[in-house]
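Left out: one protein chain. Kept in place: all the others.
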Amino acid sequence: MRTIRIQAGVFDVNAEIAALTKDAANVGAVVTFTGHVRGDDGLSSLTLEHYPHMTEREIARCIGEAEQRWPLLGATVIHRIGKLMRGEPIVLVAVAATHRQAAFAAAEFLMDYLKTRAPFWKEEDRGGAKRWVEHRESDAQRAKRWE
Amino acid sequence: MRTIRIQAGVFDVNAEIAALTKDAANVGAVVTFTGHVRGDDGLSSLTLEHYPHMTEREIARCIGEAEQRWPLLGATVIHRIGKLMRGEPIVLVAVAATHRQAAFAAAEFLMDYLKTRAPFWKEEDRGGAKRWVEHRESDAQRAKRWE
Amino acid sequence: MTLLYFAWVRQKIGRSEETLALPEGVATVGELAAWLAKRGAGYADAFADPKRLRAAVNQDHVSFDAPVSANDEVAFFPPVTGG
Partner (left out) sequence: MTLLYFAWVRQKIGRSEETLALPEGVATVGELAAWLAKRGAGYADAFADPKRLRAAVNQDHVSFDAPVSANDEVAFFPPVTGG
């Protein structure tokens, strides 16, 4: 089961976990990652822009690679777009598997790949001063671990 | 922030993530693990027994060790007891950190340690035939990785 | 001392808790297990193979060579299977 959604609104983690587990008697483990807007350096909000259609395709490719590597029973990626205030959730990755090792590894893999492949861009707003977030070399390095 | 609860009822993952993020402007990542009762080999329900007080102490020790290893901003462990039907959630581990690497590693560490240290015991019921779950050597091996 | 039993140890013995005066000549968890094994059929069954058992003293996991004393809370149980 694959779920990919790009949306402005918040997501419901309980509902996404329930969707991953309800039809599969062999799901023993669900790992989720939620990314949140950090406000610790004076940031007031983020605006997220994306490349429609390519985003969904690229996320589907990332899930496809994860499915090749681990025995997954389901994967969900929901990414928000538009203006997000500090503290708000940005992204949800949820992975279901029979055993926890696969679920943990695949969720971390998906985040590392999404960070370097999915066409989203963040513009930060600190009290009216706007700045595009720079790509972090550490994210590229983390994605390379999986090659 | 530490939350440890042993309870019969279900848990609310949204609420636990919100509790971990609401007061900490520097939380950028929350990783959750939920374990579910698998019904793929004819299992109809599990009954979970535990050692009151020692359970909470042992979980607190596990969280303490995780806090020594990674810069965590919060950790939540909720473990259910009593009779659980197949498909039901058993355990929630949720970890908050500034960056995802610490949150992923600490959540996996906590699960590995809980599996080998927290005094819970599962009795399986397959259509009336009851059997205590045997300790899995693979869990002991996974916990040893962290030593 | 207070003795606690969990899971199939509890079922074989037929009780979850009992109080006991520290038996003569018992100074360790292992000696206590050996003493309990002689108390009757249920105990003999529960303690038949000490390698299948784990123990806690005052709510800390311990090995069978750990000391026990008169006011301790000692628990016997199978390896844990939670999570």
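Letters A, B and C mark the chains as written, and numbering starts fresh at 1 in each.
In this section, contacts are C-beta pairs under 8 Å (C-beta built on N, C-alpha and C of every residue); 3 or more make two chains touch, one makes a residue touch a chain.
Not measured: the values here are computed from a predicted model.
Q: Taking the complete complex into account, which shown chains does the hidden chain touch?
A: Within the full complex, the chain left out of view touches A.
Q: Out of A:29, A:63 or A:91, which touches the unshown chain?
A: Residue touching the chain left out of view: A:91.
Q: Would you indicate which residue among A:27, A:73 or A:114 is in contact with the undisplayed chain?
A: With A:27, A:73 or A:114 as choices, the missing chain is touched by A:114.
Q: Which residue numbers on chain A touch the omitted chain?
A: These residues touch the chain not displayed: 35, 48-51, 53-54, 57-58, 79, 90-91, 111, 114-123, 132-136, 139.
Heads up, the rule we're going with is that only the chains that are shown with their structure count from here on.
Q: Compute the distance, rounded to whole Å, between the mean C-alpha positions of chain A and chain C.
A: Their C-alpha centroids are separated by 48 Å.
Q: Which integer distance in Å separates the CA centroid of chain B from that of chain C?
A: Each chain's C-alpha centroid was found; their separation is 26 Å.
Q: Could you say which residues in chain C touch two or more other chains, in rising order?
A: If we look for residues of chain C contacting two or more partner chains, we find none.
Q: Two-or-more-chain contact residues of chain B, please, as numbers and ranges.
A: Expected reply: 35, 111.
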